[in-house]
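Only one protein chain is missing; all other protein chains are in place.
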Amino acid sequence: MMEKPVEKKPKTRRKAEKPLDRDKAKRYTCIVCPACCDLETDGVEVNGARCPKGEVFARQERVAPLRVITTTVRCETPRGLRMVPVKTSCPVPLALIPEVMKQVKALRIPKIPAIGTLLTTGSSSEPVEWVVTGEVG
Amino acid sequence: MECCRIDMIKHDHYDVIIIGGGPAGMAVAVGASSAGLKRILVLERHPRLGGILNQCIHVGFGLRYFKEELTGTEYAARYKKLFQQAGVEVKTSSFVHKVSDRKQVTFVCPEGELFVSADHIVLATGCRERTREMLTIPGTRPAGIFTAGLAQEMVNIHGILPGKNVVVIGSGDIGLIMARRVVLEGAKVQAVLEILDHLSGLVRNKIQCLDDFGIPLYLQHETLEIIGKDRVEAIRYRDNTTGRENVMACDTLLFSVGLIPERDLLIDAGIDPGDGIHVAGNADYVHDLVDWVTKDGEKLGRSLGNGNA
Partner (left out) sequence: MKTDVLIIGGGIVGASLAYELAKYRVDIILLEKEAELSFGVSKANSGIVHTGFQSDPGALKTCLAVRGNELYKELAKTLDFPLLPVGELVVAFPGELKGLQRMKETGEKLGIPGLEIVNRNWIDANEPGLSREIQFALLGPTAGVINPYETVYALAEQAAANGVHIYCDHEVTDIQAVVGAWQVQTEKGSFTARYVVNAAGLYADKIALMAGTEVPRIVPWKGEEYLLDRHAEWLTRRVIFPLPRKETKGVLVIPTVDGNTMIGPTAEAVPDCEERSTSRSGKLAVLASVKNLIPAVKEDQIIASFAGVRPTTREGDFHIREDREGFINLVGIQSPGLTAAPAIAEQVCRMLAQSTDLTPKEGYIAGRTAIPRFRLLSNRERNALIKKNPEFGEIVCRCELVTKAEVKEALRRGARTLDGIKFRTRTQMGRCHGSFCTMKIMSIMAEELQRPYDSISKRGKGTEMIKT
């Protein structure tokens, strides 16, 4: 029986904490990877990130949180209804999730797409690109 | 002893029989094959491989193993390619319901009930979910009570939303993921109630599934009673920090109160792991990430091939 492994902390030296503009400082937990670093940023400097992705995340989160949306799209086949799993190709503003969901729920695809197929919803001026994420039988 | 027909499975004795074709089973097969074992059989109860990953449409998989953030379904497709390269024999729609201490496996499939034996048997049977009944939460037994995993199957595979006004009981990852999922599908989630004083699931899931959608997480909150004659109408609960009881109206309960490694095959047979009987993946213990399931599974598979198991 295997021992439950402890998530190994990356072997980067702890970065020196940068001074932040306390009036503008906000805290976030990074969601980019399971390390879940505790971040603090004033929009310019970021403390607590163990990798560059965390710094990008913190700055973005402070301005406009972005999220990848995962959902399913209805596909009526002769053999019955199939739900096709999809995700947005790029993260989408958190605030726009309801509108984006409304559009993708209205999407109907005539036959089961292969994994990796790209789909588009939204208007031509504000399109949202999705990628099919599963093999559906 | 029933003869095994040539067209069903290739041999009547294998080096390894792996029960379960989810991520753990596939990983053990890949590991065993890479270590030179030739007669490997994977028995999977569903018509296709992938296990629980097939209903995990959310991201959070593969960051460690593939160095890329994938959905569960993408992880399954990606790993299946590696698995298929290993050229291992697979029989789907085959339900193993008995394992003997003489390392004989009994399974049922549309062609019949067959026996097959091996030098090594690996249980890669995943987990089952803890249910309301196991917790003996008092009250009535109305419609509207689901485990989070069942709700996940309903929503993601069948496009069915079980209810509109949801309370999630337990802060396990599946509950958090399903809280977000049902909100995206148009339901309201009142709250997640957790009996312990800390979150059960991953912090990143709490943020992306609860905080993002304004769903409160109430720690040290105990569900005392389920109310509702035909359909769930409410739960009575207690804040164990103050002792105050209250009632929360809802029409659906999703239970995410823990996973139990699925070891019934061994329990029913009265055998323990050891001497040719192995347990892999979540059937061994509940892993946080499928990436670790894959790593552990491949390691076990290799050790079987190297004769170190």
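Each chain gets a letter, A and B, in the order it is written, and its residues are counted from 1.
Just so it is clear, contacts are C-beta pairs under 8 Å (C-beta built on N, C-alpha and C of every residue); 3 or more make two chains touch, one makes a residue touch a chain.
Predicted model only: the values in this text are computed from it and were never measured.
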If you put the missing chain back into the full complex, which of the shown chains would it touch?
-> B
Filtering B:S34, B:Q104, B:T140 or B:S303 for touch with the omitted chain leaves B:T140
Candidate in contact with the missing chain, chosen from B:A35, B:L63, B:L82 or B:V108 = B:V108
Would you indicate which residue among B:G22, B:G50, B:G72 or B:P162 is in contact with the undisplayed chain?
-> B:P162
In terms of residues, what is the contact footprint of the unshown chain on chain B?
-> 2, 45, 93, 95, 97, 106, 108-113, 128-129, 131-134, 136, 138-144, 146-147, 149-150, 153-154, 157-158, 160-164, 224-225, 229-231, 251-252, 264, 267
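Methods note: only the chains that are shown with their structure count from here on.
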Between chain A and chain B, the Cα-mean centres are separated in Å by 24
Of chain B, residues touching chain A in the complex = 47-48, 54, 57-59, 63-64, 69-71, 73-74, 76-77, 155-159, 184-185, 202-204, 207-208, 212, 273, 279, 284-285, 287-289, 292, 296
For the chain A and chain B complex, residues of the former touching the latter = 1-2, 4-5, 7, 29-31, 33-34, 36, 65, 67-72, 74, 81, 83, 85-87, 94, 97, 101, 105, 115, 133-135, 137
